[in-house]
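For this depiction, one protein chain was excluded, whereas all remaining protein chains were kept in their positions.
And then subunit A:
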(Lines give C-alpha, C1' and ligand atoms only; values in the text may rest on other atoms or scores of the structure.)
Protein backbone atom coordinates (compact mmCIF):
# COMPACT_ATOMS: atom_id res chain seq x y z
CA UNK A 1 0.00 0.00 0.00
CA UNK A 2 2.76 2.50 -0.76
CA UNK A 3 1.27 4.22 -3.83
CA UNK A 4 -1.59 6.68 -3.44
CA UNK A 5 -4.53 4.68 -2.13
CA UNK A 6 -7.89 5.74 -0.80
CA UNK A 7 -10.49 3.91 1.25
CA UNK A 8 -13.94 4.75 -0.07
CA UNK A 9 -15.76 1.42 -0.08
CA UNK A 10 -15.08 -1.51 2.28
CA UNK A 11 -14.51 -3.65 -0.83
CA UNK A 12 -11.64 -1.41 -1.98
CA UNK A 13 -9.23 -3.67 -0.11
CA UNK A 14 -8.72 -7.33 -0.93
CA UNK A 15 -9.04 -9.99 1.75
CA UNK A 16 -5.22 -10.20 1.81
CA UNK A 17 -4.84 -6.44 2.22
CA UNK A 18 -7.38 -6.50 5.03
CA UNK A 19 -5.44 -9.26 6.75
CA UNK A 20 -2.28 -7.16 6.48
CA UNK A 21 -4.13 -4.22 7.99
CA UNK A 22 -5.60 -6.26 10.83
CA UNK A 23 -2.23 -7.82 11.63
CA UNK A 24 -0.79 -4.35 12.00
CA UNK A 25 -3.76 -3.24 14.15
CA UNK A 26 -3.18 -6.31 16.30
CA UNK A 27 0.48 -5.37 16.72
CA UNK A 28 -0.58 -1.86 17.75
CA UNK A 29 -3.00 -3.29 20.34
CA UNK A 30 -0.20 -5.40 21.79
CA UNK A 31 2.50 -2.76 21.81
CA UNK A 32 1.07 0.68 21.25
CA UNK A 33 4.20 2.49 22.47
CA UNK A 34 6.20 1.14 19.56
CA UNK A 35 4.02 3.15 17.18
CA UNK A 36 3.89 6.46 19.01
CA UNK A 37 6.19 8.26 16.58
CA UNK A 38 5.48 6.60 13.25
CA UNK A 39 3.46 9.59 11.99
CA UNK A 40 5.81 12.22 13.36
CA UNK A 41 5.55 15.30 11.12
CA UNK A 42 2.41 14.06 9.36
CA UNK A 43 -0.91 15.89 9.43
CA UNK A 44 -4.43 14.49 9.15
CA UNK A 45 -7.29 16.74 8.02
CA UNK A 46 -10.75 15.82 9.23
CA UNK A 47 -13.24 17.35 6.79
CA UNK A 48 -16.53 16.70 8.53
CA UNK A 49 -19.36 18.27 6.54
CA UNK A 50 -21.77 16.98 9.17
CA UNK A 51 -21.12 16.41 12.85
CA UNK A 52 -20.07 12.97 14.03
CA UNK A 53 -18.19 13.38 17.24
CA UNK A 54 -17.37 9.72 17.87
CA UNK A 55 -15.97 9.02 14.42
CA UNK A 56 -14.05 12.30 14.30
CA UNK A 57 -12.57 11.76 17.77
CA UNK A 58 -11.63 8.22 16.80
CA UNK A 59 -9.68 9.49 13.75
CA UNK A 60 -8.11 12.32 15.70
CA UNK A 61 -7.11 10.11 18.62
CA UNK A 62 -5.66 7.58 16.17
CA UNK A 63 -3.47 10.20 14.49
CA UNK A 64 -2.38 11.78 17.76
CA UNK A 65 -1.41 8.36 19.19
CA UNK A 66 0.75 7.82 16.11
CA UNK A 67 2.61 11.07 16.83
CA UNK A 68 0.94 13.03 14.03
CA UNK A 69 -1.14 16.17 14.15
CA UNK A 70 -4.69 17.04 13.20
CA UNK A 71 -6.51 19.96 11.61
CA UNK A 72 -10.04 20.19 10.25
CA UNK A 73 -13.61 21.31 10.64
CA UNK A 74 -16.60 19.56 12.11
CA UNK A 75 -19.39 21.38 10.32
CA UNK A 76 -19.48 23.13 6.94
CA UNK A 77 -20.60 26.40 8.55
CA UNK A 78 -17.08 26.97 9.82
CA UNK A 79 -15.38 26.43 6.44
CA UNK A 80 -15.25 27.85 2.91
CA UNK A 81 -18.03 25.43 2.01
CA UNK A 82 -20.35 28.21 3.24
CA UNK A 83 -18.91 30.43 0.49
CA UNK A 84 -19.87 27.82 -2.09
CA UNK A 85 -16.54 26.07 -2.54
CA UNK A 86 -16.80 22.81 -4.47
CA UNK A 87 -15.59 19.47 -3.12
CA UNK A 88 -12.73 19.21 -5.70
CA UNK A 89 -11.45 22.67 -4.76
CA UNK A 90 -11.64 21.93 -1.04
CA UNK A 91 -9.72 18.65 -1.26
CA UNK A 92 -7.11 20.06 -3.64
CA UNK A 93 -6.52 22.98 -1.29
CA UNK A 94 -6.53 20.99 1.93
CA UNK A 95 -4.50 18.23 0.24
CA UNK A 96 -1.74 20.81 -0.30
CA UNK A 97 -1.45 21.33 3.44
CA UNK A 98 -1.83 17.83 4.85
CA UNK A 99 -0.71 14.24 4.27
CA UNK A 100 -4.05 12.44 4.61
CA UNK A 101 -7.75 13.34 4.71
CA UNK A 102 -10.73 11.78 6.49
CA UNK A 103 -13.99 13.03 4.99
CA UNK A 104 -17.51 12.77 6.37
CA UNK A 105 -20.24 14.09 4.11
CA UNK A 106 -24.06 13.92 4.16
CA UNK A 107 -24.21 13.33 0.39
CA UNK A 108 -23.75 9.79 -0.88
CA UNK A 109 -20.70 9.39 -3.08
CA UNK A 110 -19.06 12.65 -1.97
CA UNK A 111 -15.83 10.93 -0.77
CA UNK A 112 -15.63 8.93 -4.03
CA UNK A 113 -15.91 12.21 -5.99
CA UNK A 114 -13.36 13.87 -3.69
CA UNK A 115 -10.89 11.01 -4.14
CA UNK A 116 -10.65 11.76 -7.88
CA UNK A 117 -9.12 15.14 -7.02
CA UNK A 118 -7.29 14.47 -3.77
CA UNK A 119 -3.48 14.63 -3.99
CA UNK A 120 -3.24 12.67 -0.73
CA UNK A 121 -4.90 9.48 0.57
CA UNK A 122 -8.57 10.05 1.38
CA UNK A 123 -10.64 8.00 3.81
CA UNK A 124 -14.41 7.88 3.65
CA UNK A 125 -15.53 8.57 7.20
CA UNK A 126 -19.19 8.07 6.25
CA UNK A 127 -21.30 9.38 3.36
CA UNK A 128 -24.97 9.68 4.24
CA UNK A 129 -26.67 6.31 4.47
CA UNK A 130 -24.33 4.86 1.86
CA UNK A 131 -20.98 3.67 3.21
CA UNK A 132 -19.01 3.79 6.41
CA UNK A 133 -15.97 1.64 5.61
CA UNK A 134 -13.99 2.35 8.78
CA UNK A 135 -16.97 1.13 10.83
CA UNK A 136 -16.86 -2.06 8.77
CA UNK A 137 -13.12 -2.39 9.42
CA UNK A 138 -13.88 -1.88 13.10
CA UNK A 139 -16.54 -4.59 13.05
CA UNK A 140 -14.27 -7.01 11.21
CA UNK A 141 -11.33 -6.34 13.49
CA UNK A 142 -13.53 -6.86 16.56
CA UNK A 143 -14.68 -10.21 15.15
CA UNK A 144 -11.07 -11.18 14.46
CA UNK A 145 -9.94 -10.19 17.95
CA UNK A 146 -12.81 -11.82 19.79
CA UNK A 147 -13.34 -14.96 17.72
CA UNK A 148 -9.87 -15.39 16.25
CA UNK A 149 -11.28 -16.15 12.81
CA UNK A 150 -13.55 -14.93 10.02
CA UNK A 151 -14.79 -18.30 8.78
CA UNK A 152 -17.17 -20.99 10.06
CA UNK A 153 -19.58 -18.74 11.91
CA UNK A 154 -23.25 -17.99 12.33
CA UNK A 155 -23.80 -14.26 12.48
CA UNK A 156 -27.04 -12.79 13.74
CA UNK A 157 -27.91 -9.29 12.61
CA UNK A 158 -30.73 -7.81 14.64
CA UNK A 159 -32.85 -4.68 14.42
CA UNK A 160 -33.18 -2.22 11.58
CA UNK A 161 -31.68 -4.19 8.73
CA UNK A 162 -33.32 -2.07 6.05
CA UNK A 163 -31.70 1.30 6.66
CA UNK A 164 -28.63 0.16 8.56
CA UNK A 165 -25.63 0.81 6.32
CA UNK A 166 -23.30 -0.89 8.82
CA UNK A 167 -25.34 -4.07 8.47
CA UNK A 168 -25.22 -3.98 4.67
CA UNK A 169 -21.47 -3.40 4.66
CA UNK A 170 -20.85 -6.13 7.21
CA UNK A 171 -22.85 -8.65 5.16
CA UNK A 172 -20.84 -7.70 2.06
CA UNK A 173 -17.55 -7.92 3.91
CA UNK A 174 -18.23 -11.22 5.69
CA UNK A 175 -19.54 -12.79 2.48
CA UNK A 176 -15.95 -12.99 1.29
CA UNK A 177 -15.08 -15.55 3.97
CA UNK A 178 -15.81 -19.27 4.11
CA UNK A 179 -18.74 -21.05 5.68
CA UNK A 180 -20.63 -18.04 6.98
CA UNK A 181 -24.32 -18.26 7.79
CA UNK A 182 -26.42 -15.17 8.45
CA UNK A 183 -29.54 -15.03 10.57
CA UNK A 184 -31.39 -11.82 9.81
CA UNK A 185 -33.61 -10.81 12.71
CA UNK A 186 -35.98 -7.94 12.04
CA UNK A 187 -39.62 -6.95 11.76
CA UNK A 188 -41.06 -7.44 8.29
CA UNK A 189 -40.91 -3.68 7.60
CA UNK A 190 -37.20 -3.51 8.34
CA UNK A 191 -35.88 -6.53 6.46
CA UNK A 192 -32.59 -6.49 4.56
CA UNK A 193 -33.19 -4.96 1.09
CA UNK A 194 -33.70 -7.44 -1.74
CA UNK A 195 -30.58 -6.35 -3.61
CA UNK A 196 -28.42 -7.50 -0.68
CA UNK A 197 -30.13 -10.89 -0.80
CA UNK A 198 -29.85 -11.34 -4.54
CA UNK A 199 -26.52 -9.64 -5.26
CA UNK A 200 -24.58 -10.73 -2.19
CA UNK A 201 -26.18 -13.69 -0.46
CA UNK A 202 -27.75 -15.61 -3.34
CA UNK A 203 -24.99 -14.82 -5.80
CA UNK A 204 -22.35 -16.17 -3.41
CA UNK A 205 -24.56 -19.10 -2.30
CA UNK A 206 -24.47 -17.96 1.29
CA UNK A 207 -26.94 -19.54 3.66
CA UNK A 208 -29.29 -17.14 5.44
CA UNK A 209 -32.47 -17.21 7.42
CA UNK A 210 -34.94 -14.40 8.11
CA UNK A 211 -36.79 -14.40 11.42
CA UNK A 212 -38.74 -11.93 13.52
CA UNK A 213 -37.78 -12.90 17.04
CA UNK A 214 -34.33 -12.91 18.55
CA UNK A 215 -35.11 -15.47 21.25
CA UNK A 216 -35.94 -18.08 18.57
CA UNK A 217 -32.40 -18.12 17.21
CA UNK A 218 -30.03 -16.63 19.79
CA UNK A 219 -28.74 -20.06 20.84
CA UNK A 220 -27.34 -20.65 17.33
CA UNK A 221 -25.27 -17.49 17.12
CA UNK A 222 -21.51 -16.97 17.32
CA UNK A 223 -21.83 -13.22 16.71
CA UNK A 224 -24.81 -11.03 17.51
CA UNK A 225 -24.72 -7.63 15.83
CA UNK A 226 -27.36 -5.41 17.40
CA UNK A 227 -28.65 -2.21 15.79
CA UNK A 228 -31.17 0.40 16.78
CA UNK A 229 -34.84 -0.05 16.00
CA UNK A 230 -36.75 3.16 16.40
CA UNK A 231 -40.44 3.35 17.08
CA UNK A 232 -40.95 5.75 14.15
CA UNK A 233 -39.68 3.10 11.73
CA UNK A 234 -42.81 0.99 12.28
CA UNK A 235 -45.87 1.49 10.15
CA UNK A 236 -48.28 0.84 12.98
CA UNK A 237 -48.05 0.96 16.72
CA UNK A 238 -49.54 -2.51 17.21
CA UNK A 239 -46.54 -4.05 15.43
CA UNK A 240 -44.18 -1.97 17.49
CA UNK A 241 -45.83 -3.11 20.73
CA UNK A 242 -45.84 -6.73 19.54
CA UNK A 243 -42.16 -6.72 18.66
CA UNK A 244 -40.48 -4.08 20.77
CA UNK A 245 -39.30 -6.44 23.49
CA UNK A 246 -37.97 -8.90 20.93
CA UNK A 247 -35.27 -6.45 20.06
CA UNK A 248 -34.10 -5.65 23.55
CA UNK A 249 -31.21 -7.85 24.49
CA UNK A 250 -31.34 -8.57 28.23
CA UNK A 251 -29.97 -11.10 30.69
CA UNK A 252 -32.95 -13.40 30.19
CA UNK A 253 -32.34 -13.78 26.47
CA UNK A 254 -28.62 -14.14 27.01
CA UNK A 255 -29.23 -17.22 29.15
CA UNK A 256 -30.12 -19.01 25.93
CA UNK A 257 -26.96 -17.91 24.10
CA UNK A 258 -23.62 -19.66 23.64
CA UNK A 259 -20.92 -19.04 26.24
CA UNK A 260 -18.61 -17.61 23.60
CA UNK A 261 -21.14 -15.40 21.84
CA UNK A 262 -19.72 -11.97 20.91
CA UNK A 263 -22.21 -9.11 21.11
CA UNK A 264 -21.40 -6.19 18.84
CA UNK A 265 -23.13 -2.86 18.27
CA UNK A 266 -21.97 0.08 16.13
CA UNK A 267 -23.25 2.49 18.84
CA UNK A 268 -24.85 4.77 19.88
CA UNK A 269 -27.17 2.49 21.82
CA UNK A 270 -30.66 3.63 22.73
CA UNK A 271 -32.54 0.84 24.47
CA UNK A 272 -31.83 -2.26 22.39
CA UNK A 273 -29.26 -3.60 24.84
CA UNK A 274 -30.10 -3.47 28.55
CA UNK A 275 -27.41 -1.92 30.72
CA UNK A 276 -27.27 -5.15 32.73
CA UNK A 277 -25.71 -6.81 29.67
CA UNK A 278 -22.70 -4.45 29.79
CA UNK A 279 -21.14 -6.50 32.59
CA UNK A 280 -21.48 -9.77 30.68
CA UNK A 281 -18.11 -10.91 29.24
CA UNK A 282 -19.88 -11.54 25.94
CA UNK A 283 -20.59 -7.80 25.54
CA UNK A 284 -17.87 -6.55 23.20
CA UNK A 285 -19.29 -3.22 22.04
CA UNK A 286 -17.10 -0.97 24.17
CA UNK A 287 -14.03 -2.97 23.16
CA UNK A 288 -15.31 -2.54 19.61
CA UNK A 289 -15.09 1.25 20.05
CA UNK A 290 -11.46 0.97 21.13
CA UNK A 291 -10.66 -1.45 18.32
CA UNK A 292 -12.07 1.18 15.96
CA UNK A 293 -9.33 3.57 17.00
CA UNK A 294 -6.63 0.92 16.63
CA UNK A 295 -7.82 -0.11 13.20
CA UNK A 296 -7.82 3.55 12.15
CA UNK A 297 -4.25 3.84 13.43
CA UNK A 298 -3.31 0.89 11.25
CA UNK A 299 -5.20 2.30 8.27
CA UNK A 300 -3.60 5.75 8.54
CA UNK A 301 -0.14 4.16 8.83
CA UNK A 302 -0.71 1.93 5.82
CA UNK A 303 -2.17 4.66 3.60
CA UNK A 304 0.69 6.99 4.51
CA UNK A 305 3.17 4.23 3.76
CA UNK A 306 4.92 4.63 7.11
CA UNK A 307 4.33 0.99 8.10
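Keep in mind that, in the parts below, a residue touches a chain if its C-beta (ideal position, glycine included) is under 8 Å from a C-beta of that chain, and two chains touch if they have at least 3 such contacts; residues count from 1.
Methods note: contacts and distances are computed from a predicted model.
Per UniProt, the protein behind the absent chain is "Aspartate carbamoyltransferase regulatory subunit"; the candidates were "Acyl-CoA dehydrogenase", "Binding-protein-dependent transport protein, inner membrane component", "Ubiquinol cytochrome c oxidoreductase PetABC, cytochrome b subunit" or "Aspartate carbamoyltransferase regulatory subunit". Of the listed positions A:105, A:132, A:265 or A:296, the one in contact with the omitted chain in the full complex is A:105.
What subunit A contributes to its contact with the hidden chain is residues 86-87, 105-110, 112-113, 127-130, 195.
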